[in-house]
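As structure tokens, the structure follows; a few thoughts come after it.
A single protein chain has been omitted from the complex, and every remaining protein chain is retained in its original position.
So, subunit A:
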Amino acid sequence: MEKSTDTNLYMRVSQQDKAALEQLYDRYEKILFSFLYKMLEDRELAEEALQEVFIKIWRGKGVYDESKGKFTSWLFRMAQNTAIDLIRKRKQPSVPIEEAAQMVSNDAPVEQQVEWQEEKSQIEMAVQHLSAEQQKMIDLFYFKGHTHETIADMCNIPLGTVKSRIRLALKKLKISLHGMQERGAYDD
């Protein structure tokens, strides 16, 4: 249901339907901004990245088709890649922790909150199945946007080992999530 709504909106956007882009924006503003903020730790950069994401969508620089999987996976990957580009361009101090705490909010529409919470609890459970080392790998690789080389330097381990550990961590994550779906915990 949700997927078809997203795909439908996306198709309208590709025909330059502004209202559809606005709906897509409303739907994903909060999760994208929160995600980008988690990655960039800077409000202005998070906004810049979010804007870039929607410019890419609007101008057709990123093209989604359903054979690429879920719309959200595609959307989040585009956001993540955009944030990584910004991370690699800048090295600035991030927003103080206190400010970040003040920005935490729960006033999203109820259905968004529910959806978010469901996804969040699932992924949190899956992440808990990973070792501390694997969690660290995913954080450095996915959220901090570090290259394999940088992670190898930071963790003082060979490059090949970094790659295999990240891959193994992601594989384990996939298996955990898949297991939840099999057990019916996943309700898409």
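Here is the rule we go by: a residue touches a chain if its C-beta (ideal position, glycine included) is under 8 Å from a C-beta of that chain, and two chains touch if they have at least 3 such contacts; residues count from 1.
The working rule: contacts and distances are computed from a predicted model.
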Protein name (UniProt record) of the chain left out of view, among "Multiple sugar transport system permease protein", "Anti-sigma-W factor RsiW", "Anaerobic sulfite reductase subunit A" or "MoaD/ThiS family protein": "Anti-sigma-W factor RsiW"
Where the unshown chain meets subunit A, residue by residue: 18-19, 21-22, 25-26, 29-35, 37-38, 43, 47, 50-51, 54-55, 58, 67-70, 72-74, 76-77, 79-81, 84-85, 100, 103-108, 113, 116, 119-120, 122-124, 126-127, 138, 141-143, 145, 147-148, 163, 166-167, 170-171, 173-174, 177-178
